[in-house]
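The following block contains the structure, expressed as structure tokens.
Of the protein chains in this complex, one is absent; all others appear in place.
We just call them A, B and C in the order they show up, numbering each chain from 1.
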């Protein structure tokens, strides 16, 4: 029996609600959509993305400012400059932001300015980081490691809870297999199992699992049908120009279509999708110096 | 580029329709449901199962008469006696039957009496068997091997087509991974990829992937949301008494609930579910003792 | 506890000796070397290979005449013509031959003419084939499936034994993993485990595991140091011209060097290597054109 008293359900159908920012709640009847580019590349990019996504009903914006890259010579993220952009997005659009944290030093920089902190796959068993995050008051998005078992993911969440922070959202994002056609294998069975075993919300990242944008929408629909509480999707104003993971980012048009297509699926499993907003909310706010007079 | 001219799509949105029995077509707008026990155990068992399934709209009945078992000392199937039962079910209920074939000898026995022949995971690259099946006129259900890549599955189907039989339905049924919580990892990304790459219908077996009955329904819904053309589900009148794979079989009640729950999902992706029949078709036939009209 | 009474050791250090041909015994103090090309391509090729290998001490010759190929359009082996070549090699050089069998039909063709029958990875759980081989009197080389557990390999061997033939040699040949640098991952831990658990001889195929010839010799030495009873190695007179698996075949020169290098390793673990023959046994036989003394 797994020794995870803080993460495993103690009573039937117990479900935690995790709040990010002021209005977004993960784990309730409404599906939560988190979207945005792999990496924050510029203020203009983030503004374009957020303006469009906020209109379709996306409730939180993702964007990496510290990027874990296989090569030390690859773009490592905009760091402080990127944090400033996230901060400005959060204030301007009143949407919570989600970004990855990889060390104590980054935590100190990010914590005052973003709404949710992500632990990436590579750090799922970076226990010293998990302990630190247990001492913050921020909600944590904990991604499953590439070769982590379901039980190890639960125990990683238990680390955060045991150190004082029970605002944890679990995320299935694909595991490593022998097949190279998809980047990773999206393990929706793990989503079903985690929903049954734990009271924490479980969301799905179909973008990293698929690694190919043409597979993302179908997997997103499958995830909601399986019972996921939300999705985190990579999208980009010009996907082919993305500095990282270009092959898997959706265009903003495709993102909008995906949002629409998820409504009937959500309803089919007793959930709701966030409402799309009719007109752009913030079209009069000038960016720097981006002019989006659409 | 994969050399599979008979299996890969040559034109956009090309879709083959594979007919099994007289009325069941896989690959069209209607989702096809194949269900039944892991193994044919008795005439009474098959009659009970089929009577109930036929009422909920299930279009084809599965049941193994030659069972590939890890141990030579485990139950190996009812063989000829089981074929007789399948034959009687097919005649009595006018529902096509699906069963596994593993050798030339079994093929000769099964071919006159069942509607669809299944190649199991362990034989996906039993090329001599594939060649033989290419020379039959029966539709083939080709299950993905436990460690077969998407491309190898396509090439296995190409074997059957290249030897003369293009009535092939592909089946994703979970792949091997490091995680032991689920029996296998259901790879719905492969379903999405196969639907995009090939013109063959693709169905999903969530029972073998999950290995635990409480995971089956959610995965079944996920599979349909991802675009699968149908499902093959293990169910049993008394699951805990099943001679094999007892842990993953649904009860007939759960099977009926699953059928109902799939309707909205199917419609959400532009498909339909088969109609449930209001009254049992064969209610006057006494179940035990079974009188099969040979 | 594994139900494999015929394969698991019943007493400590019990070790079966399996004889192939007239003089070759696998499982004794002497390491057994099986070598040859992936596929039999011509009489000249087989003659060149065997003449050279027999001089270095290789005790048995491999060569496929029925080839399991991923694509139906790839070379499928020389079939009957290849059997004739193997037969002539066996008579001329008095060396046993090993070749793969995939069906009852092939078994009938091969059985009278070759010394040892190989079950390939893809057929390790082709139970109908295993049952047939259980009824022959030929020694069987049973290769581990690409995703077969150690226990499943043992149970596959148990199938052959339970049907009457206990002349089984197990072969580790690499398993599937996420890494693509090597073709498969050679699992020498399985060799150690199998030697401890079973009384059957265990040999290793480093060629298929490595998939790259420059890795083969080191892995071969590692296998013997781990306790393997022998090796099966792919080699070719002109590796780059091999019709299949060209990338992994050793040249005959490299094969000879490998044989020499294995001597000290074998002795370090209390084994011996076969003696190299000083002068070519058959140097007067002209190689091209080949005159086989039928």
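FYI, a residue touches a chain if its C-beta (ideal position, glycine included) is under 8 Å from a C-beta of that chain, and two chains touch if they have at least 3 such contacts.
Model, not experiment: these values are computed from the prediction.
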From the list B:88, B:177, B:248 or B:261, which touches the chain that is not on show? B:177
Thinking of the whole complex, not just what is shown, which of C:20, C:129, C:142 or C:210 touches the missing chain? C:210
Which of these, C:25, C:226, C:246 or C:276, touches the one chain of the complex that we don't see? C:226
Which of A:147, A:246 or A:276 sits in contact with the chain that's absent? A:147
By the contact criterion defined above, which parts of chain A meet the unshown chain? Give residue numbers in ascending order. 3-4, 68-73, 102-106, 122-123, 125-129, 131, 145-147, 151-152, 155, 158-159, 162-163, 176
Counting contacts across the full complex, list the positions on chain B that touch the omitted chain. 147, 176-178, 180
Where does chain C touch the missing chain, residue by residue? 147, 149-151, 174-175, 177-182, 185-193, 195-196, 209-210, 214-215, 218-219, 221-227, 264-265, 267-269
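Just so it is clear, only the chains that are shown with their structure count from here on.
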Dist(centroid_CA(chain B), centroid_CA(chain C)) in Å evaluates to 37
Based only on mean CA positions, could you tell me how far chain A sits from chain C in angstrom? 51
In chain C, the residues touching two or more other chains are 147, 176
